[in-house]
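Notes follow once the structure below has been shown.
Left out: one protein chain. Kept in place: all the others.
Chain lettering (A and B) follows the sequence in which the chains are written, and residue indices restart at 1 in each chain.
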Amino acid sequence: MNAKPIDPKLARLIHTAEAPGILYGSCLDPATGHVYGGGIDGHIYRLPARPTEPLPEKAPAEKLWRNHENYIASLAWIDGVIVSASYDHRLIWTRAENGQKQREVHAHEGWVRKVVVVPHWNRLATIGDDMLMKVWDAKTGEAIHSCAGHLRLTPEGFLNTVYGLAASSDGKYVATADRTGVVFVWDAETWQQVATFRAETFYTYDAEKRARSIGGIRGLAFSPDGTRLALGGIGPVSNVDGFVGPCRVEVWDWQNTKRTFVGSDKHQAILNHIAFVNGGELLVGAGGGDGGPIIGCWDMKTESPVAKAKPKSHIQHFAFDDAAQQLLAVGHAGFQVWAFTPAPAKSSEEAKKS
Amino acid sequence: MKSQHNEHKQPSGTCITHEHRFHRRAFVGGMLTGGAASLTLPGVSFAGEVPAASSLKQQQKRVLFLWLAGGSSQFEMWDPKPGRETGGPFRDIGTAVSGYRVCELMPKLATRMNKIAVVRSLNTKISEHFQAADLVSTGWPKEPALEHPEIGVVLAKELALQDSLLPDYVSLFTTSEGRRRPSPGFLSRRHAPLLLEGSLQPSNIELPAGLSAEAHARREALRSSLSQQFAQQRAGNDLISGYNEAYARVRGLMRSDELFNLENEPTKNRDRYGRTPFGQHCLLARRLLEAGVPVVKVARGFWDSHHDNFESHRELVPDFDNVLSVLLDDLDERGLLASTLVIVLSEFGRTPKINQDVGRDHYADAWSCAFAGCGIRGGAIHGKTNEDGTAVVEGEANAADVAATIYQAAGIDPLKHYQVGQRPVPLAKEDAQPIRAVLS
Partner (left out) sequence: MNQRIHTIAMLLLTLVIAHSWAITVSAADRSFAALTSEIDRRLSEHWQSKHITPAKLADDATLFKRVMLDLTGRIPTRSEWESRLKGDKPLADRWSQLVDELLRAPEFHLHYGAVLEEMLQGSAAGNADFTDYLRTSLRAGKRWDALFRELLVGPWDSPERKAATKFLEIRAKDLDRLTTDTTRVFFGVDVSCARCHDHPLVDDWKQDHYYGMASFFNRTGGGKGSISEKSEGDVTFKGPDGSQQTARVMFLSGSMVTDPAAENGQKPKVSRREQLVTVALAEQKFLSRSLVNRVWQQFFGRGLVHPVDQMHSANPSSVPGLLEWLADDFVNSGYDIQRLIGGIVSSRAYRLSSHWEQSAPLPAEADFAVRRLSPLSPRQYAFSLLVATGRASFAEPTSTETRIERLTGTTGAHRIAQYLAVEQQAASLLPQLDPVQDGQASAAEALYLSNNSGVQTLVAADESTLASKLAAVEDPKQLAETVIRAVYCRAPRENEVDQLAKWLAEGNAPAKERAEQLVWALVTSAEFRFRH
């Protein structure tokens, strides 16, 4: 994990691996560099992103097994096992190397939206449309705890949703965030609520023109030192028929419930996933909207935007491979592999090929 | 022959002499044979309609027109395709009608499906908002020389009670996006609805301080008689009829101000409908219908989920499910459902294809609408789309057919004519076929 920092200004797309529909979740096997994705068709797809030979520009992703009966929303990797969370209300453990299904658990009364690993505890946390955050033993699938807090209805009387879930890297805290911008931080030992605040800019309710809303905190990430919580989504939306608002991140000193940073770009999009990279010095967000797909990067030391890149299609989730220094994104139409090294000068052979 | 233009009471203090009457009829008659049709043709004749209308009025029928503005998704409501690539993540559930399944977002309506008729096979071709809204809400494609009245306006005209103090047609469209003011088209402006936009209470409904009811009435009588005199033999005087009609409604509206005040409704009813805007509007609609307003339109805007379609419908559909269920129950409990036609309609549906913003775009080639109540066969499910919902495979119907169905259900002959200048214009397009399967 002492990789040298990436230069976000050098971001370039080096490979796309096609998969049908939209992939919502991804997980990385840190040993091999394989990235797995799952989405609309309920299948798991694989892309070996650290191959021995350079990746071609594009190729179809490898289609693997299907265990779920509805959309796969999120994936987590634990010791060679992929845990998939789905709209079919279930969590399923599958051995990655052979596709062998190990276990299936009815996790929520409603769609399961996210699953993350809670480090140091060998546990998993999930959020679902029953508005609960649940904790599971990662090995046995035993239900350990259920945390309630997010309200079922929005202030306007419509169904609320929990979208964001993150665990701090020291395993001490888990955070959840919902459509209306409410965030809870939970102590991973006692499961008490230790902090709560509302970042309401992420939620736009249009009372005058459309009597409905859009938005929500979709991406959630703890800084490596655990003291900050980053939120990703969309800023004030002018037309709630679409993602028509500036993409947005906020960073909060959650222990003092104080917002310390707002990053907003006029590129109209919702950021579906965010993560800290470069040891916490860089905040990366990815998503898409009316302005098209986007990867945006903010420098946390200078607290300013540093780079933007235009992905091939809208991104729903990504993983960062420290070893290969690559960003592996999933979303509409499949996988995208992004590198942060200068583009190599084309050899005459390559020039002839293209 | 008794004059059929008895829409205006003769002002007190003036009498219409024989000579005036003759000139007026000649004027009107002249206009009836006027030249090329223009958008606001005067001289619409009511010949032949009176006998049918009066029997309807005795039965006191009502219409509740629920307009889901922006294009609601049939995949997330009436015609789910779970498991298909186009189906989206919502599953389907069984309903009280054996063999018919709806989206899981409508569990309450599912149990009431025996009261509801659904048409799954609409193909209206036009997928641009304004044009589609005009097409579906009038039942006619756009014509350059003739502006057709909106269906609610026609219904209001047909079902209006003589000498009622209440408006014939109240239209609630409180969100501004997609707001369409129901147009009287070639019918007189007197049939334009009372519009409630932005607020549920018509403003200025109380007598101003310092003005007695008597003074209020006296000056209005003078205003009215001066206006009528002025209108004599003036080109475009139908505008003045509409103008006077608006004032004639004022007293009636003032007396019904309590109707518009939801505070008069017990809390448990208000909670039952839910405190969302749509819920409150439908509660108001029930009050108006119950009080005898023949036609109420409640528009619920704006369903145009180009991005984030599933989250949007997760927000909108459960509210719709609850409100319509409560409405049907409420009307039924009050003995009104059998005489109230409930229509659920949009300007089009949404695409089978899910775009990269997880949205659905406009789709007019295969979509759904629903009916309940007066003249409707509950539990009838008409028409089918293919596995992916991309095309109609059985029972195709267009906007004119829907209009004809509505008129038929309300007990009005869809081919009955209005005379517009030289041209007889039927209520529904000549080749329209009422959808028999959903009619009782």
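Definition applied: contacts are C-beta pairs under 8 Å (C-beta built on N, C-alpha and C of every residue); 3 or more make two chains touch, one makes a residue touch a chain.
Nothing here was measured: the structure is a model prediction, and the numbers come from that model.
J.: Considering all chains of the complex, which shown ones does the missing chain contact?
T.: Result: the unshown chain touches B.
J.: For the chain left off this view, which of B:I93, B:L146, B:L161 or B:A246 is in contact with it?
T.: Looking across B:I93, B:L146, B:L161 or B:A246, the contact with the absent chain belongs to B:A246.
J.: In the complete assembly, which of B:R181, B:R255, B:R275 or B:R334 touches the absent chain?
T.: B:R181
J.: Per the definition of touch given earlier, which of B:G71, B:P89, B:P202 or B:G274 contacts the omitted chain?
T.: Only one listed residue reaches the unshown chain, and that is B:P202.
J.: Determine which one of B:E128, B:D271 or B:E387 touches the chain that has been left out.
T.: B:E128
J.: Give me the subunit B residues in contact with the hidden chain, please.
T.: On the subunit B side, contact with the omitted chain comes from 13-14, 26-27, 30-31, 33-40, 42, 126-128, 131, 142, 144, 167, 181, 183-184, 189, 192, 194-195, 202-211, 215-216, 218-220, 222-223, 226-227, 229-231, 233-237, 239-240, 242-247, 249-250, 253-254, 362.
Following the convention adopted for this analysis, only the chains that are shown with their structure count from here on.
J.: Note which residues of subunit A are touching subunit B in the complex, please.
T.: Those residues of subunit A that touch subunit B are 20-22, 40-41, 69-71, 87, 111, 156-159, 161, 179, 207-214, 216, 241-243, 270, 288-290, 293, 313-314, 331-333.
J.: What residues on subunit B touch subunit A, complex-wise?
T.: Those in contact with subunit A are residues 70, 83, 85, 89, 91, 174-177, 274-279, 300-302, 304-308, 311-312, 314-316, 318-319, 354, 356-359.
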